[in-house]
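Left out: one protein chain. Kept in place: all the others.
Moving on, here comes subunit A:
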Amino acid sequence: MYRTALVELLYQLADDDFILAYRGSEWLGLAPHIEEDVAFSSINQDMMGHAAMFYQLLEDLGEGDVDDLSHSRKTNERKNGVLLERVNGPGHYLGKHEFDWAYTVVRHYFYTQFKKVRMDSLKTSSYQPLADVAVKVRMEIYYHLLHWKTWFLQLMQSNSDSRGRMEKAVQRVWDDVDSLLCYGPNGDDIVKAGLIEAEDKLLQRWKHFLTPVFEAVHLSIPEKLKPAAASGREGVHTKDLEEALAVLSEVYYMDTTASW
């Protein structure tokens, strides 16, 4: 039972970072300005590195090869929160698109703050290799969090156009955020195994960190979160994920035996 719970949690951690790092990388060359392009690429690279570490922990447990775990698993085997798979906006990065920067800022800020809370808790995980990785990830996301918080505050306090777009984005992210905060059907086992603290504890801590930032921009945090439309933790996903996986695995499938 311990192993099942552990593997379940590791898939959630790995898949979360993997898909959001991909969504971030779709902004390459399209970010609002050149400095942001540099910063965002660096953040995506870090996040992909974190995903690789979590997949490595799974490989160490006999779940398969890291490249297969990241590229070949079907949509219904993926455990990421649905929030993280949503497209950046309509269109495709190679052609016509209307990517939404406000949505990206809000989603990354919410996620990074949650990741911080999650890593804080994992530092005392009963699975030592996971606790070790959490210490390392925690140090790196210090800069990510600073980055997204700065964008969040600035766009919230800019002109009315910017404020309007941000409020809309916040609403969209609230609608999905439950998909990120839950541990899925094996949640009780995961907590009982001492792998991470309970969902509501993390939720409270996460809200606690968001509160001063929300107060500074005169926004309130909803008391209750809307239940997620699809449970990514159970392998239920949107078409967005299916399309993303097809694109990001295209090169891998050209020759799965190629060495990199």
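For this structure, a couple of remarks:
Definition applied: a residue touches a chain if its C-beta (ideal position, glycine included) is under 8 Å from a C-beta of that chain, and two chains touch if they have at least 3 such contacts; residues count from 1.
Everything that follows uses one rule, which is that contacts and distances are computed from a predicted model.
Within the choices "Phosphoribosylformylglycinamidine synthase subunit PurS", "Ferrous iron transport protein A", "Aldehyde dehydrogenase family protein" or "Phenylacetate-CoA oxygenase subunit PaaJ", the name that UniProt assigns to the complex's undisplayed chain is "Phenylacetate-CoA oxygenase subunit PaaJ".
Among A:Leu6, A:Ile43 or A:Leu241, only A:Ile43 touches the chain left out of the display.
Checked against the hidden chain, the listed residues A:Met1, A:Leu94 or A:Met139 yield one contact partner: A:Met139. Across the interface with the omitted chain, subunit A contributes residues 35, 38-43, 45-50, 52-53, 132-133, 135-140, 142-143, 146-147.
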